[in-house]
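Shown here: the complex without one of its protein chains, the others still in place.
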Amino acid sequence: MDKTIMIELSNTFKDAVSDVDVPSPNRAVARIDPGKVKEIMQFLLDNGFDHLSCVSGVDYPPDKMEVVYHVTSYSAPLVITLKASLPRDDPNIDSLCGIYWNANWYERETYELYGIKFNDCPYMKVLLLIEEMEGEWPLRKDYAGYPDLT
Amino acid sequence: MGIFEIIMDTLVFIFATNPFSPWIRGVLGGLVIGAVFGGALVMVYLERKFLGDMQSRIGPNRVGGRFGVLQLIADAIKLFTKEDIIPVKADKWLFIGAPIVALTSGFLMVAVIPFDYLYINGNYYAVAVSRMDISILYLEAVSGLAIFATFMAGWGSSSKYAVLAAFRNVAKMIGYEVPLGITIISVAVMAHSLDIVEIVEAQSNLIYEGSNLWYIIAQPLGFIVFFIALLADVGRIPFDQTEAEEELVAGWATEYSGMRWGLAFFAEYLHAVVGSFIVTLLFLGGWNGLPIVGNLFIPGIFWVIGKTIMVMMLFIWIRAALPRYRIDQVIDIGWKVLIPLALLNLVWATIIGLTLA
Partner (left out) sequence: MTHEATQITSPTKPSEILLHLGPQHPLQPGPFLLDLKIEGETIREAELKIGYIHKGMEKVFEDRTYLQILPLTDRICYLASNSNNDVYCRGVEELLGIEPTDRAKYLRVLTNELCRLQSHLLGIGEYATDVGFLTMFIYMVREREGVVSLLEAITGSRLNHNYARFGGVANDLPPGYKEMALKTLGELKKQVKSHDNMLSSDSIYLRRTKGVGVLTAKEAGELGVAGPPLRAAGVEYDLRRMEPYLVYDDLDFKVITQNDGDVFSRVKVRLLEILESIYIIEQCLDQMPSGPYKQDVTPYITRPKAGEVYARIEDPRGEMAMYIISDGSDKPYRFRIRGPAFATAQALPPLLVGGYVADVAAIAASMDSCTSEVDR
């Protein structure tokens, strides 16, 4: 598989995929609609992209937050970066746990650091932080507790 | 009446014929037991140095000169000065009693080990704390007390790690007592006696009078079965699952600290030393020196101690070279491999014993 998958992707999901860019032979970027993330991921899984490499959150104050997915394959070097933009007040997106098994820990980490809720995740509990810190969303840009000047 | 006879007469007078003899023999017995405890310390030291040698590192080399001989004293002092922690939910008497039972088992085993067999003034005297007709049976029975000790420690600690380890240990030890017992019986069958002294003497008359052959030549399978069962009974690698730090922290002694742990640890090494003595006496000819050539004018006690140190080094060598079995594989070996081999050895011993009698 190669960059033609991006063309197929944008053809299959016309409204949900936008801003497709292929900056280098092994990297492709696209922006997706958060409501359609499960269908898009299932499409990629069916087309041979069977390795979810990373799920990260990015904070863009004052009004949006992004979830960035990096999907790659065990038999080709192409890495597809998919970005989903969410509103900062109530960010929630569907969970990918049914499609990629290893999405669980990434989603738990993104939830506890940013506050992005993943709907239908089978097991959502804080992963790296302690339970008392749930709700503080430390990696947001307006987190008051860093730098710790005590 | 040379000097030698005078000395021997005096010794016999002190130890056998005067009215205070039982008390003197008792004190001497205590000294002998103390000496065997010293032997266990020697084993700990040997283990650290010899094991280090095989693992291309130096063992202790700071305390007590270049060879670190006083390292054990330093460790003992450190253990004495530690805080004695008894967990709140622990069953106090079981917790305290477990190292005591283990050491008692060690004491009792040492009591029947003969170091030499002297012919003085027309009588044979065995250099042992006590000489019984059934000493090997007594030894086998008392070594089973160690099973109690581990279970008391595990159950009394009231901690999941300790209880699990105690279960494993008891299962393993029960399984390996059977081949141990059967092998001892096969040796006793060949020697026509349960007395250790007579077993060693029977070895010296094996095929012809004064041959000084060893039972390892007559029952090699018995030696192997006994050795492996002893490794498992004592709890050394490859059978030391209960101390496998990686699996269950420190096994049944997890909650022990300070000198209590020191005593438990020491009891295990004592068990290993006593086991080495038994191997020497039952299979390696005891105080009768080398096969066919005999004593070479060295007293028998040095032969016993020398051979025991060789067996201890074999224990340590096996520890350095082999990995550890998983507990279910250990129990498999005990029941499915060693018991049939031990029974085979018993049949062999009976046939050979009858032929050579």
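Worth a mention:
In order of appearance the chains are A and B, and numbering begins at 1 in each one.
Assume a contact is a pair of C-beta atoms (placed from the backbone, for glycine too) under 8 Å apart; a residue touches a chain by one contact, two chains touch by 3 or more.
In this text, all values refer to a predicted model and were calculated from it rather than measured experimentally.
Interface note: of B:7, B:27, B:54 or B:337, the residue touching the hidden chain in the full complex is B:54. Not every partner is drawn; the one left out touches subunit B at residues 54-57, 160-161, 164, 237-238, 240-241, 244-247, 249, 319-329.
For subunit A, the residues touching the absent chain in the complete assembly are 26-27, 50-54, 56, 58-59, 68, 70, 74-77, 79, 81, 100-102, 104-105, 113, 122-123, 126-130, 138-139, 143, 146-147.
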